[in-house]
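Written out below as C-alpha cells is the structure these notes cover.
One protein chain is absent from this view; the other protein chains keep their places.
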Amino acid sequence: MPSRKAQIQKQLVAYSFIAPNFLGFAIFTLVPILFAFALAFLNWDGSNPITWAGLSNFKDLLDDDQFKAALRNTIVYAAGTVPLTLVCSLFLAVILNQGVRGKGFFRTVSFFPYIASLVAVAAVWNMIFNPEKGPVNMGLFKLGFEKVPGWAADKNWAMVTIILFSVWKYMGYYMIIYLAGLQGINAELYEAANLDGTNAWQRFRYVTVPQLRPTTFFVLVMLTIQCFKVYDIVYMLTQAGPGTATLVLVYDIYNKAFISWNLGSASAVAMVLFILVLAVTLLQFQGEKKMQ
Amino acid sequence: MQIQSKGTRAATTLLYVFLILCSLLMLIPFLWMLSASLKYDKDVFVFPIRWIPSDPKWKNYREIWTKIPLGTFIKNSAKLTVIVTFLQLLTSSFAAYAFAKLRFKGRNLLFLGYIATIAMPWQVYMVPQFIMMRAFHLNNTHLAIIFLQAFSAFGVFLMRQFYEGVPDELCEAARIDGMSEYRIWAQIMLPLSAPALSSLTIITFVNTWNDFLGPLLYLTRTELKTVQIGLRMFIGQYSSDYGLIMAASVVALVPVIVVFLSLQKFFVQGVANTGLKG
Partner (left out) sequence: MRTTKKGIVLMLILALVTGFLFANGVSETATPAASSTTTLKWALWDISSTTYYEPLIKAYEQAHPNVKIEMLDLGSADFMTMLQTQLSGGDSSIDIVTIKDIPGYNNLVKKNLLMNLNAKIASENVDTSLYGGTTDQISVGGNLYGIPFRSDFWILYYNKALFDKAGVAYPSNDMTLAQYDALARRMTSGVGANKVYGAHYHTWRSDVQLFGILDGKHTIVDGEYSFLKPYYEMILNEQKDGICQNYATLKTSSTHYSGVFYNNSVATMNMGSWFIATLIDKIEKGEADCKDWGIVKYPHPEGTASGTTLGTITSLGVSNASKKKDAAFDFVKFVTGPAGAEIIAKTGTIPAIKNDKVISIISSKKGFPTDKASAEALKVTKTYLEMPLHEKAAEIEVVLNQVHDEIMTNNISIDAGLEKMSTQVQKILNK
C-alpha cells in the first residue's frame, strides 16, 4: 500500500516528465490561444483599443454568406479527404512492409509529395489538370469523353480537385506513421496466426488492424484536424475559387483577420472551427475507448 | 512482418505494376519541377508540356545563389530545423512517457487540452502571439521560431500513441528491479521507440524546413531569413521567375531527401525481441 508521500512523489515525477514540453508549449502557444479565444467576444483591429463585443461577432456569422459557404465546404472536404487518405496510406504501408524488392525506393518516392515545396507541386498539379490543355483532359478527350471536368476552374469540380490533391499529398506522410506502427507489431503474433492456417486477408483483419488501433486513432485524429485546418493547399490551387466554391474556414479566418482586420470576427469563426474539431475528436476518443 | 506467405507469380507481378504506376503518380510533379528548373520563365507554363527543354538554362542553378543569398538561407533553415527537431524529440518523448505509462492527476484532461490546441489554426492566434513575442524582444531572432516550433502537442501525441503499444509489463518489471522512471525512459522506452522517433524526426524536419509563415513574420532582416522565404522572393510584384523558383525548390529538397533516406533503415528495425515470451 503506497504511502501518501510516495504517491505525491510519483505525481511529481510524472509532472517533471511533462514539464519541459509543457512549459514551452504553455507560454508560447497556449497563452496566445487563450487570448485569441477571448478575442471572439471583443472588437479589435490590431492597433486601436480593444472594445467589448459580447456575442455580436457570433450573431453576425449567422447572416454571413462567406462563413456559411466556408463551413459547408470544410465539412465536405474533411468528409472526402479523411477516409480516402486513411485507406490509401494504410494500404501503401502494408504493401511496402512486405518483402518487396526496391522497398526503399518506393517508400522514398511516396514520401515526395509531402516534402516538396507546395508552390512547385501546386503549380504542376494545376498544369496537369488544366481544363483546356492539360494532359489529363487531353487524355480524356482521346478516350472519347465529350464533356470533361473543368477541375479547378469549375465550381462543381474544384473541391474534388482539392480533395484529390490532398490525398495525393498526405498519403506518404501517414504511410510513414503506419509503417512505424506496423514495425511495432510483434512478429510472434503473425507466426501464431500462420500456424492456425489463416490467409493473408484474415491475418490483416484479425492481427494487423487491431494491433494498429493506437496508430489508426492517431492518424484519424491528426488527419481530421489537418483537414479542418486546411489553408495552404486551397490558397495554392484555387484561391478559394471559383467564387466561394472552395472557400474553407481558415481561408475565411484569414480574410477576416488580415484583409478586413476584424480580429474579433476571425476569432469567432475560429471558435466555431475549434468546437467542431473538438466534437469530432471527442467522438473519436469515445470510439477508441469503446474498442479497448 | 509478412502477412503474405507466398504470392503467386501473377499476384506479385500485379503488385509490382501497381507500385510502379503509383511511383509514377508520385514522381511526375518532380520530373516537371526538374524540367521547369532548366527553362526560361516564359517557357515554364507552355502547353503542350515539354518534358525535356530544348535549350536547358543551366544558368538557373547558378543564378539562384546570386540573385538571393540562398546559401545564407539554407544555413539558417538548417540551423533552425536541427535545433527544433532535437528539442521536439527530447521533450515530446519525455512528456509522452508520462502520458502513456504513468498515472497522475489530470492526465487525461491535460492530454485532451494538448490535442485541442492542435485544432486551432495558427492564423487565429498569430497576431496575439506576435505581439507577445515582440514584447519579449524575440522579434527578428531565430529563438522565436525555435520557441514556436519545438514544443508542439503533435510530437507528444505521436509518441504517446506509440508508447501505448509497448507492453506495460516491461515497465513494471523494470520498476520492480528498482529502476527510476527516468532510467526506464532512457534505457527501455527510448531505444524501443526508434521507429516512432524516426517518424517524428522526419515530420518535424520537414515541417520546420518548409515552414513559411513563421519565418516570414518574425524574420524580417535578410540575414536571418530561411529558404522558403527565399523561394517567395522570386515572386515579385510584377513578375515571377518560375524557372528560378523551381531550381531553388529542387535544391531545397535535397537535405530533406537525405534525412529521409538515412532514417529509412530505422523503419526496418523492428521490435525484434521484446524479451517477453508468450
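Which chain is which? They are A and B, in the order written, and residues in each are numbered from 1.
Following the convention adopted for this analysis, a contact is a pair of C-beta atoms (placed from the backbone, for glycine too) under 8 Å apart; a residue touches a chain by one contact, two chains touch by 3 or more.
Nothing here was measured: the structure is a model prediction, and the numbers come from that model.
Check B:Trp32, B:Phe73 or B:Phe130 against the missing chain and you find that the one touching it is B:Phe130.
Touch with the chain omitted from the figure is made, among B:Lys42, B:Arg62 or B:Arg103, by B:Lys42. Taking the complete complex into account, residues 9, 13, 16, 20, 45-48, 65-66, 123, 126-127, 129-134, 150-155, 239-245, 247, 255, 258-261 of chain A touch the chain not shown. With the whole complex as reference, residues 40-47, 67-68, 79, 83, 86-87, 90-91, 94, 126-127, 130-131, 134, 137-143, 146, 180, 182, 216-217, 220-224, 229, 232-233, 235-240, 242 of chain B touch the missing chain.
Keep this in mind: only the chains that are shown with their structure count from here on.
Residues 10-11, 13-15, 17-18, 20-25, 27-33, 35-36, 39, 46, 92, 94-95, 97-100, 104-121, 123-125, 127-128, 130, 133-135, 138, 168, 172-173, 176-177, 179-187, 190, 194, 200, 203-204, 207-208, 211, 214-215, 217-218, 221-222, 225, 228-229, 231, 250, 253-254, 257-258, 263, 266-267, 270, 273-274, 277-278, 281, 285 of chain A are the ones touching chain B in the complex.
Of all the residues in chain B, the ones that touch chain A in their complex are 1-5, 15-16, 19, 22-23, 25-30, 32-33, 36, 45, 47-49, 90-92, 94-95, 97-99, 102-105, 107, 110, 112, 114-121, 123-129, 132-133, 147-148, 150-158, 161-162, 164-166, 180-181, 185, 195-196, 198-199, 202-203, 206, 210, 228, 231-232, 242, 245-246, 249, 252-253, 256-257, 260-261, 264, 267-272, 274.
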